[in-house]
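A single protein chain has been omitted; all remaining protein chains appear in their positions.
Per-chain numbering from 1; labels A and B assigned in written order.
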Amino acid sequence: MIYDFNDYNFHVWLVLLITVALIGLNLIVPKVRLNKINKLKKIEKN
Amino acid sequence: MNRAFNNLKTFYHKLGSSPWFYRISGITIPYVALLSFLFLTIGIVWGVFFSPTDFKQGDVYRIIYMHVPAASVSQSIYYTMTVAAVVSMIWRMKMAGIFIKSMAPIGASFTFLALISGSIWGQPTWGTWWIWDARLTSTLVLFIFYVAIISLYSSFSEKKSADQAVSILTLVGAVNLPIIKKSVDWWNTLHQPASIKFTESSSISPEMLYPLIISIFGFYLVVLLSGLMAMRAEIAKRETNKEWFKNY
Partner (left out) sequence: MTNLAKRIFYKELVSYRKRSSTYLSPIVFFLITIALYPLALSNDPADLSFLAPGITWICVLLSTLLSIQNIFNEDFEDGSLDIFFSLRVSTLPLVILKILVNWIFSSLPIIILSSTVVFLLFLPSEGLVILLTSLLIGTPVISLFGALAGALSLGKSSILGPAIVLPLSLPILILGTSAVTSFLNGENPSFYFLMMLAIFIFLLPLICYACIGALRLHYE
């Protein structure tokens, strides 16, 4: 179990954080790009 | 047989049509998102919190559940981009260009993850953040390739020629990557640092292996998901003024 904090757990947490951040970035960036275009489309339609 | 081939052919033609892809990817994305979330959380949570501690390395070995999938994914993305480059050069399929353009940043970020997680793993186990070992060096080269592809793409204003230029570079890179890998491997045997030895654990216990396999699967699914999303965004960007997109 990782709960007992020894010296090396910090490394695992760091990698976990970077992993989540990078995956999140890869999902959020295209989402935001698409939303921006769709918003413009809606404005154009009205 | 013939019918199967014809189905394959129509599927290929549909794959080349951006409205079809936009529609289908819109339908499939929620399912892929659910699956990838499921596999990723099960794999990583199981691996990081519940798998047994390695008796040699201690808990730090748990980085494997992020590092190995990232390294595997980063190479596979380049292979798929190579296939797309061939398709784009021979049949001038515009979806292939969109695919390369969308996958290159994803590949770059996962290669970056593989590099940085390896480095963070190396610090406690080998005592250094970086060593000039064969695998690290060729992963670094792969990362530079991704960055070069991204920057070459952004240097063109015309999308069509950007697609073709990037396809050429991807192909040349794909031909050269094995040569680079071989030469770096071989260079490494010449300059083997004596103090650091890689102990490849040949037999990994099933309690450690199952979460790893699930995690790898989850990484592939999340790459599929972000690839689909990035391609959708790219299609929307390129075809904003097309009739089908306005009416979608």
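As a convention for this text, contacts are C-beta pairs under 8 Å (C-beta built on N, C-alpha and C of every residue); 3 or more make two chains touch, one makes a residue touch a chain.
Treat the numbers as computed from the prediction; the structure is a model and nothing was measured.
Novice: For the chain that does not appear here, which of the shown chains does it touch in the whole complex?
Specialist: Output: missing chain touches B.
Novice: Out of B:V86, B:L171 or B:L224, point to the residue that touches the absent chain in the complete complex.
Specialist: Touches the omitted chain: B:L171.
Novice: I'm checking contacts with the chain that's been left out. Which of B:I42, B:V68, B:V86 or B:V141 qualifies?
Specialist: Answer from the full complex: B:V141 touches the omitted chain.
Novice: Have a look at B:I29, B:L152 or B:L224 and name the one touching the chain we're not showing.
Specialist: Hidden-chain contact among the options goes to B:L152.
Novice: If you put the missing chain back, which residues of chain B would it touch?
Specialist: Where chain B meets the chain not shown: residues 89, 141, 144-145, 147-148, 151-152, 155, 160-161, 164-165, 168-169, 171-173, 175-176, 179-180, 182-184, 186-187, 190.
Note that in this section only the chains that are shown with their structure count from here on.
Novice: Where on chain A is chain B touching in the complex?
Specialist: Residues of chain A touching chain B: 1-2, 6-9, 11-12, 14-16, 18-19, 22-23, 25-27, 29-31, 33-34, 37-38, 40-41, 44-45.
Novice: So in the complex, which bits of chain B are touching chain A?
Specialist: Per the touch definition, chain B meets chain A at residues 40, 44, 48-50, 53, 58-60, 62-63, 66-67, 70, 102, 105-106, 109-110, 112-113, 116-117, 120-121, 123-124, 222, 225-226, 229-230, 232-233, 236-237, 240, 245-246.
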